[in-house]
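A protein chain is absent from this complex, but the other protein chains hold their places.
Showing subunit A:
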Amino acid sequence: MTARGTPSRFLKSVLQNGVGRYVCQLKRISIIFSKKGQGSLGIRDFIEEGVVDYAKKNPTTVVYVSPQPCRIPKIVAEYMNGTVREEIVTNKTSPQISELLAKMTNQSGLDIIRIRKPFHTDSPSIQGQWHPFTNRPPSIDPIRPKKEDSQ
């Protein structure tokens, strides 16, 4: 599909985040993995090595570790605006998973679609919006103040 046909949005943040203070948008993370499964090997490693460090480094995120019989281990992230995002971590190694978690922590939870412009402003023009009459001397115009008014 062409770029015009794909869904798109403008650059924005949740609740003007960062204007007053920065609020980490990741609310909670649940790590779902199997105790025996082959594909969960990397995430088991990560739980042994890195998950406590991650939780200590990010006190704003609640981390749940839930072992359950499953074939596909995954990380379910919930964001402040209600978005729930699942990432499948089958056969991923421990450093890969910590990289993925860092990425999820920095995301805002807004949908990941094409962003139309890489910048945004709420006050687009200091001088006022351009229109065809901008900077046009009034004398050229067909309508001008009548002579007796200007006196």
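Just so we're on the same page, contacts are C-beta pairs under 8 Å (C-beta built on N, C-alpha and C of every residue); 3 or more make two chains touch, one makes a residue touch a chain; residues count from 1.
Just so it is clear, contacts and distances are computed from a predicted model.
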Hidden chain of the complex, named as in its UniProt record, picked from "Large ribosomal subunit protein mL44", "ZYRO0G03806p", "AAA+ ATPase domain-containing protein" or "cyclin-dependent kinase": "Large ribosomal subunit protein mL44"
Option from A:S34, A:T61 or A:S94 whose C-beta touches the chain left out: A:T61
Contact partner of the left-out chain, one of A:R21, A:K36 or A:K117: A:R21
Subunit A, residues in touch with the chain not shown (by the definition above): 14-16, 19-21, 23-24, 27-28, 30, 59-62, 64, 66, 80-82, 122-123, 125-128, 131-133, 136, 138, 141-143, 145, 149-150
